[in-house]
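Notes to accompany the following structure.
A single protein chain has been omitted from the complex, and every remaining protein chain is retained in its original position.
Here is subunit A:
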Amino acid sequence: MQPVGGVVPLRVDIAEKTFRSAQGVSIKALQDLSFEVRQGEFACLLGPSGCGKTTTLRILLGLDKDFSGSFQLPEGGSDRIAAVFQEPVLLPWRTVEQNVRLALPKSLRTKKLDGLFDTLGLAGMRSLYPAELSLGLARRAALARAFATEPAVLFLDEPFASLDERTAERLRHLLLTVWSARPTTALMVTHNLREALMLSDRIIVLAQRPAHVLGMFDVKLPRHYRNPQVMSDLLRSFQQKFPGVA
């Protein structure tokens, strides 16, 4: 499958990001954080809780502009970005389908979404309101919204947190199915090493606060070879390279 998205990679070069509390205490969240995600690559940003992963993502999403440094989003095809947040963030007063369609640019508003809904197992739930969905289904709807926009780059912020392991595992497989049909440059934040090893082409390992890159871990093996045996080998070699992480 040809990767879509731009020829320009996702390039991040954040010099510094500092939070100032109301009491005037300043906390340095990020320092000299720079990495690249190649086009069509699925990368994971792995690091301990509270190290600044979500902060990084918020900067890349354009939600936080108070930082020094720069970043470059992939171009070509579309210049759209899509995000799957920690919570599904569906509009409760709109149905599943309306939630997905509202995120689409005007030119795509009427496009057929049957395939996407079918793949994600949402075919019979398009007319339901988010309050009528379980958390797992709501997260699928959030995935549907992100992929429907055909983005140039996809950001995921621990999209499977607070789900039971079986549901999370099923959703990871669904994510891979949808992503493989249209490999988009993707950056996912997680603190779950197993999840990162299963999903990504490359893991960007972050250090404790202030966050900076400790190193990269490339998973060159195609995803369908990553069975439990291989996964535990990957886990071992990761731990050899990054002792003490996760």
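Here is the rule we go by: contacts are C-beta pairs under 8 Å (C-beta built on N, C-alpha and C of every residue); 3 or more make two chains touch, one makes a residue touch a chain; residues count from 1.
We adopt the following convention: contacts and distances are computed from a predicted model.
> Quick one: find the hidden chain's UniProt protein name among "Binding-protein-dependent transport systems inner membrane component", "Urea ABC transporter permease subunit UrtB", "Cytochrome c" or "Lipid-transfer protein".
In UniProt, the chain that is not shown appears as "Binding-protein-dependent transport systems inner membrane component".
> Who touches the missing chain here, A:Leu30, A:Leu45 or A:Ala83?
A:Ala83
> What is the set of subunit A residues that contact the non-displayed chain in the whole complex?
Its contact residues with the unshown chain are 61-63, 80-83, 85, 87, 89, 91-94, 102-103, 105-106, 124-125, 128-129, 131-137, 145, 149, 166-167, 170.
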